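Removed from the display is one protein chain of the complex; every other protein chain stays in position.
After this line comes chain A, so read on.
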Amino acid sequence: MELRLENFTKRFGDVTVIENMDLTVNSGEMMALLGPSGCGKSTTLFAICGIHKMNGGALYFGDRDVTTVSAQGRSVGVVFQNYALYPHMTAEQNIGFPLKVQRMPKAEIRREVERLADLVQIGNLLDRRPAELSGGQQQRVALARAMIRKPDVLLLDEPLANLDAKLRLEMRSEIRRIQRETGITAILVTHDQVEAMSMCDRIALMRDGKIVQLDTPEQMYRNPQSQFVAGFLGNPPISFLPARADASLTLANGQTIERPPGLEAMGDVVLGIRPEHFGPQHGTGLKGKVVFVEPQGREELVDVRLDGGGDIRSILPAGDPIRPGETVDWGIAPGTILAFGPNGDRL
């Protein structure tokens, strides 16, 4: 079901956390609310599920205006960061609780619980209590409980933050699989750009209570609309170099590079260069010295300090014997330079 947030405003006391935010999540889509902590993404989530009252604006599930509907009255499933399973109930009772509240007959609850348990693949764990389940299993129970009412919207609040690295990878694809299989409209709140990019159809990147860019993961990565977006997405992160644009681009240290085609701006700019676009395979042009090498198994992260100042990062396939202290003369892949104005906007 489509979810629409119009002119959403939220204040805590005198502090306005979010002002006039618009957001539309298409039916069946998985949307990420991504941003640094304190950007208002969790506040938005809690407003959608009804735990926080909205100070202004309207919320629609499909055509239905639910702005003033209580949390109990909204058809929303939520998976909390710490899962919030009821410790005194078994997995089966946990999953069945929303139906028990609706006074559904026991046999029917049982059948529904089994259907959900199959979906999240915990059929053999139903009689265990949360304390007897691993983190990933608890996550699955929480997911089943959130979905058993067949909610209009599924909200996931940092669902992977409490899992260890390996489980996180597994649950990432699991959650995506379950979302695809059921076709449910979902919103994922996260501060981890990898989660957002790998799990979601679209990303709403938030900062200081505003959505700064709403796009597909690929578009947002390739075509960021501001320096903030470019810096937030990508791991290892993008490198920024201040430069002057005239006939060519003159870096602060005096080295020059060619103007990328399509760039019309003149004057002071900031260049963004992703690590995969800088390296020996892209020719020459930038001289510097390797200051740091971080082996990562398949790849190596290489920090280069340019002659005259400025740091730039490169990611290279492992195996090239590069040592700190080496002088290099590497190039930038043509057409990949991102340029930003002094105010951070994309040029």
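In the analysis below, a residue touches a chain if its C-beta (ideal position, glycine included) is under 8 Å from a C-beta of that chain, and two chains touch if they have at least 3 such contacts; residues count from 1.
Convention: contacts and distances are computed from a predicted model.
Peer 1: Under which of the names "Maltose/maltodextrin transport system permease protein MalG", "Amino acid/amide ABC transporter membrane protein 2, HAAT family", "3-oxoadipate CoA-transferase subunit B" or "Quinol oxidase subunit 2" is the non-displayed chain listed in UniProt?
Peer 2: "Maltose/maltodextrin transport system permease protein MalG"
Peer 1: Among A:77, A:159 or A:310, exactly one should touch the missing chain; which is it?
Peer 2: A:77
Peer 1: Touching the hidden chain in the complete assembly: which of A:10, A:41, A:145 or A:274 does that?
Peer 2: That would be A:145, which touches the missing chain.
Peer 1: In the full complex, which bits of chain A touch the chain not displayed? Write them out.
Peer 2: Within chain A, the residues touching the omitted chain are 49-51, 71-72, 76-78, 80-88, 97-98, 101-102, 130-131, 145-146, 149.
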